[in-house]
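To start, I am sharing the structure in question, which I have written as structure tokens.
As you look at this complex, bear in mind that one protein chain is not there, while each of the others sits in place.
Letters A, B and C mark the chains in the order given here, with residues in each chain numbered from 1 onward.
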Amino acid sequence: MNEATKEKEGKSFLHSMVRAVGGEKLVLMGAIVVVFILFSSINKNFFSLTNIINLLVAASLVGLVAIGHTYLIIAAQNDLSPGSLAAFSGTLCALLVSLHIPFLPSILITLAAAAMVGLFNAAMVNKIKLDPFIATLVTQAILRGFAYIICDGKPVPISDPAFLYLGKARFLQIPVSVWIMIIAFVVFGFILAKTKFGRSIYAIGGNKDAARLAGLNPQKIITICFVMMGLFCGIGGIVFAARMNSGQPAANINLEFDAITAVILGGVSFTGGVGTMGGTVLGIILIQAFNTGLIMVNVPSFWQYVARGALLLFALTSDYLRKEKRRKNLLAASMKNA
Amino acid sequence: MNEATKEKEGKSFLHSMVRAVGGEKLVLMGAIVVVFILFSSINKNFFSLTNIINLLVAASLVGLVAIGHTYLIIAAQNDLSPGSLAAFSGTLCALLVSLHIPFLPSILITLAAAAMVGLFNAAMVNKIKLDPFIATLVTQAILRGFAYIICDGKPVPISDPAFLYLGKARFLQIPVSVWIMIIAFVVFGFILAKTKFGRSIYAIGGNKDAARLAGLNPQKIITICFVMMGLFCGIGGIVFAARMNSGQPAANINLEFDAITAVILGGVSFTGGVGTMGGTVLGIILIQAFNTGLIMVNVPSFWQYVARGALLLFALTSDYLRKEKRRKNLLAASMKNA
Amino acid sequence: MEFSKSEPAKEDEQLGSTLEFKNISKYFPGVVALDDICFQAHSGEVLAFLGENGAGKSTLLKVLNGDYQPDKGQYLLDGVEKHFRTPHEAIEEGISVIYQERQILMELSVAENIYLGRMPANKMGVINIRQANKMAQKIISDFGLPISPQTKVKDLSIAYQQMVEIMKAYSRENLKVICFDEPTASLSDSEIQCLFDIIRKLKREDKIIIYVSHRMDELREITDKTAVFKDGRYVTTVANGEVSEKELIKMMVGRDLGDVYKNLDRDKTIGDVLLEVKNVSSDYVKENSFQLRRGEVLGFSGLVGAGRTELMRAIIGADHMRTGEVFLEGKKILNRSPKDAMDNGIVLVPEDRKMQGILANLSVKGNINISMLDQNSNQFGIMDPGKEEKTAAQGIQEFRIKTPSPDKKILELSGGNQQKCIVARWIATNPKVLILDEPTKGIDVGAKSEFYSMICAFAKQGLGVILISSELPEVIGLSDRIIIMKSLKIVGEVSHAEATEDRILSMSMIGGDNIHE
Partner (left out) sequence: GCSTDAPSGAAAGSAAPAAASKSGKMTVYGIYKAGDQSWFIDEGAAAKKAVEAAGGEFIYVDAKMSPEEYLKAIDNAIANNASGVVTCIPDQTMSQSVVDKLSAANIPVIAADDALQDGSGKKLVPWVGIDAYAIGDTNGKWLADYAKKNDLVSKPDTGLLILTMDTVSSCVPRAKGEYDAFTKALPAFNSGKIFKADYDGTTDKGNTAAAAVFTAHPEIKTWLVTGANEEGTIGACRALESAGLDKHACVVGLGAYLAKDEFKKPGGSPMKAATYFSSDSIGAGSIQVLLDKIAGKTVKEETAVSAEIVTPENYKKVMGAAAN
């Protein structure tokens, strides 16, 4: 009899846990719905297929970088070099192609370079024990310099048809860049949530020493995350160049901040060890939808800064209040049970 | 006899400790000396009074912000809003003066607004428990928006003679902006190193919860630090506007990164609880001297990005290697004694 | 991959294994942590490590599991020389060490913590979470604990977190050597008993078991032999019963302590009511009332999770006090924060040294002085370095903190020495009411006995002392009166004279004889 009650309690506890996790992202989802309703009511074209595709295209590069940041920030790392690296990669690939190196080898060379940058970042963090924030600030400066240097500061036009096609091609109405992002979200979301590698990222972010003592290899995992980020920036930069029809050394400034903001909005914490890919997806959607909407409904440009800040603050505050409430409820429940 | 040897050993140990602490900043000092020798040998104008004053003027705003960051980062906080806040303050003050409000009240209103921004940042961190990085990113966006909004995006020219004088006045050949920075470094360096308040900052950076249980009020201390930073940005922004002869809403982008870089270079750590104001001073000098020198010896502008990144990396790496070596030496010494 | 415990166990049964340390030395800047350590440990017996704080016990274990590299010497497992460069390599060879400081991942579930780094997964690396939960549940049942494998570790009490640590080490396949570094410092009796059952099981399975503790009664109960360390040197190994406890202590401390409780100067007068707590509750604890008199040592006992810590936190304003009143010397006081409490003369030494005690990155001096900012500064708030030096020096001396310099980072001290710094911090403030939450956690016997005398001396001066301890002999030995808590409420009280371990235990479990009789 007693055993049965315990069982039941256990179950209802489980239920409440499941509900809580499902509800984890309630605020974000709510905000997205509100944003869509609001902007659509002002301009009905906001909720059109074209706009949603636009929105996804605009999100495609920052989305890839956000995947990298989701991994890195959960692992209690960070990366400020993606903007420079994406610009460098796009410029390099355009340059190689313009030197009549075929498209595929150009891509491979570019990706190899991008991966090397990731390795370099990892080495600074792992070997010289630099804080990732400052280490990747170094890379940011150096790579931006190299992006300008290799093309003498001038955008490199792309005329290779295969390269241009990459920027234009669609499959089921959806551009390649968006497909890449969607597939990456699914694959890396799965890896993060369900695999040993994914879980080890949470472990080293939660407590690097504990993870090491349990037999994990934090340095290796951190290296993989940085190299992944390098590759995402490389791929994203190449596709971006294809979309713009030129490799642009000055492009993608602040890319990393847009990505980090989305990731944090999605519930990843700078202290490491918490967060999900689903949250990042919602964060990206919210920010992109909001940004596009502001232009569409013609909010004066200066007010857009304010609106963006206010949205971020509002979403984070609501999330905090919801969590506080849940905590209080759980507490009250456990006091009653005691 | 035995007692005496012990005494002596104790002393030599003390000596080695003193030397170690003094040597803490050896790499930075060395780097500064090298930079000066190098650039002066290429261009003798580098080591001229004019250039050194230039260098200090250029450092004056970022120096003030770096003081704020030294406090905040030692307290395990951070602030990304200074650039926006300085621009906002300069613009606001110029605007008020252009509306025929006398200079002094204009300054006071501006500083009150800047302090409020600091309070706001502190409230987000203390009350909504936001990560300071993301909280101040919110402020950064909102304030930049307001800076543009209040002046409709156009720089506000300054014609008030007192205001203009602030940007020009010199005392003992040294401009006011530099005096403000020097005095602030001395005063706040003293407070950090020698007072109760300074000690509390190290404590809450080391462990906020523990510090609270030990009878400190972390929220209050964090609030003071943010308000201080607000005031530094306000003062800096006003003097900057005076120097530029106009309040510029678009100014000071990336100011916070320059400051943070100098602070970290100076030995403050993002984990909180460590660092000194002396280190920050050296960090600022090194970066500013290097930047000025690169222009003087005509390094191509794109290579300047690379050079700056490389300097940062080099300085941090040398510092790491020096520390490693010192640790090894100490180890060897204790092995020998054993 | 299969995760069954029985298979590798069979291998071990074939022959007894030996672990041999040969001339191991390990240095830290200014410290000789290990000096030419030579001895052996054998399977099928529980070997205790005994030594003062900073004697090098933890360091030796860290050398053993590849966390540190020895500067000299080597160790052999079954006669084979081993050089582990990482803990991973040690684990692969069947060596598990449970650290003195919890090494646990708060945001992960119990099952994920237990199987950290070796979650059951398919070839592609995809985790089978249900299997992990099932396996974890089995281990939890082996231990007889009422926790679910899916619970996040941060929602567990410290004691259960510690048990998760132990389960993590225990669950490793291919286990040959298991070392416990003060595993019971945050456990209460029932968990300790279940830990001992597990250790006995491991012993039957012929593992090499090393057990570090400062609790002599535990060593008596669970260990077979004791290796004694002093100042980084190995002294000797004695079998249980070979020498008396007294002699053992003498070997490690270098002097005779006698019966620590009997020798205390308990001769003091208990005065009027100093602190009165009326119906205090918080988000974490129900309404409770009690009184503390001048010169009194008031013990608090209870099982883990009884709410002792939480009650004290509410009193000093560390948690929001929902209802109730606190009177000090008859005057009503309101503690909105620990600072208010401190200004009123009430201080709390917290139980969780790592999270709530030490200021990481700060020196020993900085840590000891942090509650003394007012006393060590002038009216302009400028610190007097001389006073700071003095407070630190006094703390280091009084508590015999082993550190080469007051400027050493506190994180580089041994666990027990860190604890001494934390206690020294609050003692230095000269409070009226001193609340100690598990203050002797990890402190060696010699220091403990000095600390006990210090508590009695405080009481004699007219202070009130509240002592929360899970070590029953300690509460009974020191307290003039003992309050028992259960399920977030005070359920009973016994005087020093009528206190026995059995009585307190039964009250903590059933809910207090005073009430039900």
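Note that contacts are C-beta pairs under 8 Å (C-beta built on N, C-alpha and C of every residue); 3 or more make two chains touch, one makes a residue touch a chain.
Because the structure is predicted, anything quoted here is derived from the model rather than measured.
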Contact set of the excluded chain (shown chains only): A, B
Touching the absent chain when the full complex is considered, from B:246, B:261, B:276 or B:334: B:246
Hidden-chain contact residue, picked from the options A:132, A:175, A:218 or A:279: A:175
Options A:25, A:69, A:212 or A:243, residue touching the unrepresented chain: A:243
Touch with the omitted chain, as defined above, among B:26, B:162, B:182 or B:296: B:296
Residues belonging to chain B that touch the chain removed from view: 43, 45-46, 48, 50-51, 54, 57-58, 61, 148, 153-157, 159, 167, 240, 243-246, 248-253, 291-292, 295-296, 298, 300-302, 304
Residue numbers in chain A that touch the chain omitted from display: 43, 45-46, 48, 50-51, 54, 57-58, 148, 152-155, 157, 159, 167-168, 175, 240, 243-246, 248-253, 291-292, 295-298, 301-302, 304
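The rule is simple: only the chains that are shown with their structure count from here on.
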Separation of chain B from chain C, taking each centre as the mean of its C-alpha atoms, in whole Å: 42
Separation of chain A from chain B, taking each centre as the mean of its C-alpha atoms, in whole Å: 30
Chain C: positions in contact with at least two other chains: none
Set of chain A residues in contact with two or more other chains: none
Interface residues, chain B side, partner chain A - complex: 124, 128-131, 133-134, 137-142, 144-146, 148-149, 152-153, 257, 260-261, 264, 269-270, 302-310, 312-313, 316-317, 320
Complex contact set, residues of chain B against chain C: 13, 17, 194-200, 202-203, 205-207, 209-217, 269, 271-274, 327, 330-331, 333-335, 337-338
Contacting residues of chain C [partner chain A, same complex]: 65, 67, 86-88, 91-92, 97, 99, 103-108, 112, 116-119, 121, 124-127, 148, 150, 168, 283-284, 286, 307, 487-488
